[in-house]
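Working notes, beginning with the structure itself.
Of the protein chains in this complex, one is absent; all others appear in place.
Labels run A and B following the written order; every chain starts at residue 1.
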Amino acid sequence: MEAYLYSLATFAALNVILAVGLNLISGFCGQISLGHAAFYGAGAYAAAVLSVAGWPFALSCLFGALIAGLLGLVVGLASLRVREDFLAITTMGVGFLFLGFVRKQAWLGGEFGVSNIPSPMSSGAMTVLAMGIALAVIALSLHLNRSWMGRVFAAVAQDDDAAQTLGFDVARYKLAAFMIGTASAGVAGALYAHITQLIVPDAFGFITSITILAMVVIGGIGSTWGVVAGAILLTLMPELFRFVNEYKLLVYGGLLIVVMRLSPDGLAGIVHALAQRRRG
Amino acid sequence: MFHVELLVVGLIQGCMYAMMALGLTLVYGLLRILHVAHAGLFTLGAYVGVLTANAGLPIGAAALLAIAAAAAAGPLLYHVVYKPLLDKPPHVALIASIGVLIAMTDGFRLLFGPYGIPFQENPWFVTGWSFGGVFLNAIQIALAIAAIVLIGGFAVFATRSRMGVAWRATVTDPAMAMTFGVDPGKVRNLAFAIASGLAAAAGVLVGLLNNLVEPGMGNIVAYKGLAIIVLGGLGNVPGTLVASLILGAAESFGTIYLDALLDRDAIAFVVLIIVLMWRPHGLLVRAR
Partner (left out) sequence: MRVRVIRRAAIGAIAALALAGSALAQEPIRIGFHVPLTGFAAGDGNSALLGAELAVEQINAEGGVLDRPLELVVYDDQAAAEQAVPIANRLLGEGVEAVISGSYSAPTRAAAGVFQKESIPYISAYAIHPDITRAGDHVFRTSFMGEVQGRAGAKLVGDIMDKQRVVLITLNNDFGQSLAQGFKEAADQFGIEIVNEYSYGLKDRQFGSIVASVKRDDPEAIYASGYFFTAGPLVSQLRAGGVQAPIIGQEGYDTQQFIDIAASAAEGVIITTSLDRDTEDEAMRAFIEQFEEKAGFPADMVAATTNTAVHVMADAIRRAGEVDPQKIRDALAATEDLPTATGHITFNELGEIRKTVQAQVVRDGAYHRYAVIDDPELLAPPSQ
């Protein structure tokens, strides 16, 4: 049974990395992104292509992060021009564009994706690596939150016009958030490619983006530990919900509605509310 | 001739997008909500249409029933899901809407099976006529007519009737509208009813066109609809219509000429991103 738990833990770790990264963009900086899977995919493809060509695993992963970060920079720059309401749909567009482009490129495997990606280490070792990186990303996020950068992010999320008049170069901070968030998605993608050994375009579609966003919102947008909890919960859901097997998507949809209705600040919101009540 | 045919086919597809996008822009204009669950109402209409038609109802009655069902379901959705969330940040309503869509899609699958349902009697999707070399089947023509009639009807309603003017006032300035005695609740219910009815009409027509009603059939249309309403300028009805037609035509040509470069579904979003970079407020919106 251990192998099973390890593999669950591995995917939970990947989802934590994705959710914490998205939280940087959406939670800290207020930029709702519906296309996070594009950066996940960009990292996966970049790393996979290098690995298949014979490059060492570590370098492939770094390359994945780099490409995803660069893509994040480009999208971030584009997002600056666009009004807040439009941003969500623009990011959705980025997601579809990424997918629509990648599936047509023969050098990226087209519809067949990239296959025969070498497995660089045992599954157990991969689990440890994934969890390690997840912890590092969490630490980074917490540090950023408490640092001056985090304070600026919070100001920007609240009211970026006000932040601008206070003299902050809002653009720079938004871009920084985008790049860090997307680079971490790239690392997650690189790991994913080496675990599954075959990546296809459909693994990085709109549904994946929504799932990651759901983890963030259910966990509590803006709260690092909240989104960690959200990521773990949603990873375990298919396993936990095997007893409602046939109805699991119905339950999932219902869960999203109920959580938004009862606790829009997600799990973090519930925890805070309980803590407040205890303080009296 | 070939290019004319591509254009006409594209414009008809654009009519379908227009029927979906109009509803989305109505809801957004009023409530600032990205009503992703709109796709579910499209599909609901299609299912009601196919099930009643297969049970023996003539297609006109089936379509009306579908529209009525959706027009009832839309406001219900508003009351149960969106209304309690109006004072929350926008991502809350968005996630809730996504939850509704996921639940509805799976609900359709559980109720009606994963394979989809064809119309048992559908002579129209293979009957057609040639208009100077461009071949259109009966449903494509019906789609174009329905779009013109329904959207034209809505335009008349919005400009000439009391309710319509009240709606437009509420969009522009809710507080002011209220001082004039406009009931925002009524306006919202009406907006959802109209939006959902239009979606259902589109759903039935597309179901006939494909001769297949599937659980997820509305989803990709809704996503493109979101791109369209941004292109048109959120809340801007004429802009939305123009954007819908442009997208339909772009996809038609893109399927043939951009085939090696880009997937058809991505075309909508490429157009969106390019236009937004050039005019960040949308196509027809004059910067305020």
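Keep in mind that, in the parts below, a contact is a pair of C-beta atoms (placed from the backbone, for glycine too) under 8 Å apart; a residue touches a chain by one contact, two chains touch by 3 or more.
Not measured: the values here are computed from a predicted model.
Looking at the complex as a whole, the chain kept out of the display touches A, B.
Among A:Pro56, A:Gly132 or A:Pro238, only A:Pro238 touches the chain that is left out of the view. The chain omitted from view is touched by exactly one of A:Val128, A:Leu142 or A:Leu198, namely A:Leu198. In the full complex, chain A touches the omitted chain through residues 1-4, 6-8, 10-11, 14, 103, 110-113, 115-116, 119, 123, 192, 195-200, 202-203, 238-239, 242, 245-246, 248-249.
Touching residues on chain B toward the chain that is not drawn are 2, 5-6, 9-10, 12-13, 106, 109-116, 118, 122, 125-128, 130, 135, 137, 140, 206, 209-212, 214, 216-217, 220, 252-253, 255-256, 259, 263-265.
We take it that only the chains that are shown with their structure count from here on.
With centres taken as mean Cα positions, chain B sits 30 Å from chain A. By the touch criterion stated above, chain A contacts chain B in their complex at residues 26, 32, 78, 81-83, 85-86, 88-90, 92-94, 96-97, 99-101, 103-104, 206, 210, 213-214, 217, 221, 246-247, 249-250, 252-257, 260-261, 264. Taken in their complex, chain B has these residues touching chain A: 32, 34, 81, 84-85, 88-96, 98-107, 110, 223, 226-227, 230, 234, 260-270, 272-273, 276-277, 280-282.
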